[in-house]
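Encoded as structure tokens, here's the structure I'll be asking about.
Left out: one protein chain. Kept in place: all the others.
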Amino acid sequence: MTIQDWFEKRKEAQIRRREAEKHMEDDGQPSLWTKCIHCENQILKADLEENMMVCPVCEYHYRINATKRIKLLFDNDSFVERFKNIKPTDPLDFVDTEPYKERLEKAHSKTNLDEAVITGTGTIKGHRVAAAIMDFDYMGGSMGSVVGEKVTRIMEEAVKQKIPMIAITSSGGARMQESALSLMQMAKTSCAVGKLDEAGILYINVLTEPTFGGITASFGTLGDIIIAEQGARIGFAGRRVIEQTIRQSLPADFQTAEYLLKYGQVDIISKRSELRDKLADVLSMHGV
Amino acid sequence: MTIQDWFEKRKEAQIRRREAEKHMEDDGQPSLWTKCIHCENQILKADLEENMMVCPVCEYHYRINATKRIKLLFDNDSFVERFKNIKPTDPLDFVDTEPYKERLEKAHSKTNLDEAVITGTGTIKGHRVAAAIMDFDYMGGSMGSVVGEKVTRIMEEAVKQKIPMIAITSSGGARMQESALSLMQMAKTSCAVGKLDEAGILYINVLTEPTFGGITASFGTLGDIIIAEQGARIGFAGRRVIEQTIRQSLPADFQTAEYLLKYGQVDIISKRSELRDKLADVLSMHGV
Amino acid sequence: MTVLEFEKPILEIQKKIDEFKKMSMESGMDFNGEIESLEKQANEIKKEMYESLKPSQKLQIARHSERPNFLDYTHMMCENFIELHGDREGADDRAIIGGLATIAGRNVVLIGTQKGKSTKENLEYNFGMPQPQGYRKALRLFKHAEKFKLPIITLIDTPGAYPGITAEQTGQGIAIAVNLREMSKLTVPVIAVITGEGCSGGALGLAVANRVFMLEYAYYTVISPEGCASILWRDAAKAADAADALKITADDLLKYGIIDGKIKEPLGGAHTNPQDMSDRLKNALIGALEELDSYSPDELKAQRYSKFRGMGVFNE
Partner (left out) sequence: MTVLEFEKPILEIQKKIDEFKKMSMESGMDFNGEIESLEKQANEIKKEMYESLKPSQKLQIARHSERPNFLDYTHMMCENFIELHGDREGADDRAIIGGLATIAGRNVVLIGTQKGKSTKENLEYNFGMPQPQGYRKALRLFKHAEKFKLPIITLIDTPGAYPGITAEQTGQGIAIAVNLREMSKLTVPVIAVITGEGCSGGALGLAVANRVFMLEYAYYTVISPEGCASILWRDAAKAADAADALKITADDLLKYGIIDGKIKEPLGGAHTNPQDMSDRLKNALIGALEELDSYSPDELKAQRYSKFRGMGVFNE
């Protein structure tokens, strides 16, 4: 399969994806097998889990949640969550087709998370780091006041403890329901990165499927080192918005990690299976 | 005349140019009239002189030497030359079709200059500045050890006196006859600009016809503000070298001041007649 | 001049006034009483109307095709303006213009997004939607201001950063992010004014300022009401609802502490009297510059940082 075929297939797969993911969650009777949304091979769910949610056949990297990510990256039981007490509210009394408050409750009961990011400290192959790990399952990983505050707090903690900071992003962008307050989180978190800079703290971004909008235009791309997970889609504007604006269709590999590498925006592309080692290497090579 | 026509004509004119300039110098019997090398109109030499060596018909900016440039820009008798005592030698015993020593003597007797740059201090509409003014007539304005040293010294003087620094360039690039020593002048002068930076000294480049190679790749483009004289050709590689490399012909306006403005490399384009005022404005607006 | 839908009642009265005037001229009869009364009436309706505009109506004024743009203000407000072009790396994005300016005798670096008024101008300025190269040019000018201790003023009127292929290829997100970070490190006064549209990261990329003002009918939001409606309501026609929900007006944002001040517009909006608007803007800028004079460089940086550090509402 050429890379072009691969991307074409992937594009088709994205349409089937939501469906498939729904099935995986909703079919009531759990099946031992699942069909890969990318290569369409039947794979054992256990194999997929075992393989870090990467298709053993085609290497498609499934999106994973923050809890799984922490388990994969950090040394056993080393991760200690911080700032869990910071919780969302509804400052603008925002109502669209559904009140924001209800959306927050639904997100909480769906994910058992308090917000779209988990922050804390832990060790990766012995290297002590501060980290923010986003979770797309909570309102598309969108950044409102809580995400902005928690990310800022953990960066301040990194400065205080003089340990490296790692941000692992997965987000559609800003939290529209908080409007300008959400926009300001871009400024707030970017200013916090300025403090990391001034303190000489190593800051690493890990961009995972998907990272867009307000995240790429703030703390998500300000790392000293930017690592992108293989195949992850990363961009400022959404694909559909761009297609509507320029009135032409986009190349299949547009906004993939590999595309961004070619255009000089990421340092390193990593398979999920190699990420922990690569992070440890990068940390070692900075003497931290 | 469209801008395209203008450039086409200019290109043709460049071929006739050397011829014409030779005639202007060599015709023994000085004529009152000359034919503009660009628009081919007959113009009075006195008018051309009166008009700062800009064609009154087509606005073609003739190259002018350092002495004339100083007269046009600085307040009357305000310019005091410095570092005139630094003189060239022939460190590599360089001989091509002619020994370097002889070329230096010829350049001296042709221009009555000691080297391809005049350095000193003076005032522009009352603003006191340090300046380096290059002269293309002296070995194509090429930068050897003396140009590098004088430029560095006057920059150091600007730091000492806490006055702005202006570099007015006209040069084909490096002085080949000094080989690596010439190359090192690029490093030396750029390091000197670093010292201007650190001292918070305003540094202005004025790029005039032509500015190429080792000058654009060193102190010639490191200004806080870069002004280019209308129509001046400015570039890193020479037009012919590029055409040979890419095996295609270049657009007529390639490497002109206007082209560089479009490609974001100069701040301001100035007519010669407005340059003195523009420099004074820029100085005023920095409070110096 | 383009007349907006909600302005039509006033236009009707104006027509009546014009008729009386014409009759007065033609017949020699005195309708001054009628005219005066109608004019008074028109003015009262106008005042009332403009004081109770809905967000979606303000949006229309903010987007009015004849609204003064960056270069208009520059010409009206500055004794001198020298544009500084380019990012020094290959582009001179025309959607962001900047340079050295003298305003009321003070030297500043003035930067803004530029919109056009004709199709030709709109193409030149890309409808006020910057490319990454525009943000990098702005950053170069921020650093220039920092080096020479010049205050920075930004005027913002943009529907957002341009969503295009080369914009993505050349790092639209990174360019904005870098500006956010670097603006927070500046030690000179930074004043930002949303003069029209202040849409998402594309606006914020010039707005990490010590003082952020909005013109009376400008709007400032994380996403355009149309974009928000098409995502949340799945219907772009619900833009007016989204405009309400998003709290995009100067009054709203003052209330939430997102901005520091509102600059009143002439009755009817900035486009009805650009010079008046420019004078008001200039006064606000001079006032802010004077106010910020009392801060030291370190205080300016610290004030800006803590201002944005404090943004956000949550439970703890």
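Think of it as A, B and C in the order they're written, each chain with its own count starting at 1.
By definition in this document, contacts are C-beta pairs under 8 Å (C-beta built on N, C-alpha and C of every residue); 3 or more make two chains touch, one makes a residue touch a chain.
These numbers come from a predicted model, not from an experiment.
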Listed residues C:P55, C:P68, C:G116 or C:P132, member touching the removed chain: C:P132
Hidden partner chain, residues of chain A it touches: 197, 200, 202, 224-225, 261-268, 278, 281-282, 284-287
Residues of chain B (touch criterion as defined above) contacting the omitted chain: 85-89, 91-92, 94-97, 144-146, 148-149, 152, 174, 176, 178-188, 190-195, 197-198, 213-214, 216-222, 235-238, 241-242, 245-246, 250, 254-255, 263-265
For chain C, residues in touch with the removed chain: 88-90, 132, 136, 166, 169-171, 174-175
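Rule of thumb we're sticking to: only the chains that are shown with their structure count from here on.
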Shared chain contacts [chain A and chain B, defined touch]: C
Chain pair with the most C-beta contacts: A-C
Approximate Å spacing (C-alpha centroids) for the pair chain A, chain C: 34
Geometric centre distance via CA averages, chain C-chain B, whole Å: 42
Multi-chain contact residues (two or more partners), chain A: none
Sequence positions of chain C contacting 2 or more other chains: none
